[in-house]
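Below you'll find the structure, written out as structure tokens, and then a few comments.
Partial complex: the chains shown occupy the same locations as in the complete assembly.
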């Protein structure tokens, strides 16, 4: 069994942003030389998400609207967490979208359906944050 | 380390449907000859889900009601994604229910609690779609 570890770093311009990281993950798989195995991709921060969905601008906007309806950013006072912070909504939004994905690696490639793309979901950005890629296999 | 890969194919009769795939996953584990390891089961389409819950008809109906309340199918015009499509709700519903599950394999069996059952959740059906099973272990 081989294992490989890599971090991706992000600093978004806005509080909330979705970034397609599919090519970064495939690059890490290439570097690992692993042909058959599993790759874990997880946000290392608890106000960010990694998820798989369609790379379509309208849909990403639909997610933003949906998440703001379920767990609105403001008023900040609606959340107990916001005594010294203002990001309780980001903790909840990340929970809905998910912390991590696990993908199969087959013949050295992400074993994906036709429209699967991996996204980093930032919900409390404008500062440096990380994603962990951990690959195990042969 | 051994790895094993299998696809399950579905074509549901309705737009939304839940299908118990627990036995199909155990069958794939049997075929793999893997006794100790992990099995990943993920929807290969971004409008479908794989999740674990109770095999109880009333509960599956409660999920349908819950998901329709959170992300209603209609009116289609409420979603930006629906310019040329009508399935934005299915993308959101699948996100709530989850893309994938990972299960432990112990002594060749799904290492499950008494009521755990694996479901394929279809949210935009009536066409051929796939689930990926990837197993690694010894």
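In this document, chain identifiers A and B correspond to the written order of the chains, with residue numbering beginning at 1 in each.
Note that in this section a contact is a pair of C-beta atoms (placed from the backbone, for glycine too) under 8 Å apart; a residue touches a chain by one contact, two chains touch by 3 or more.
Predicted model, so just to flag it, every value in this text is computed and none were measured.
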Full complex, copies of the single sequence (shown: 2): 3
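The criterion applied here is as follows: only the chains that are shown with their structure count from here on.
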Whole-Å gap separating chain A and chain B, where each centre is the average of the chain's CA atoms: 20
Touching residues on chain A, where the partner in the complex is chain B: 1, 36-38, 51-54, 56-59, 61-63, 66, 70, 96-98, 101-104, 106, 111-113, 115-116, 136-138
Interfacial residue positions of chain B with respect to chain A in the complex: 1, 3, 5, 38, 40, 42-46, 70-71, 79-83, 88, 91-92, 94-96, 98-100, 102, 130, 132, 134, 136
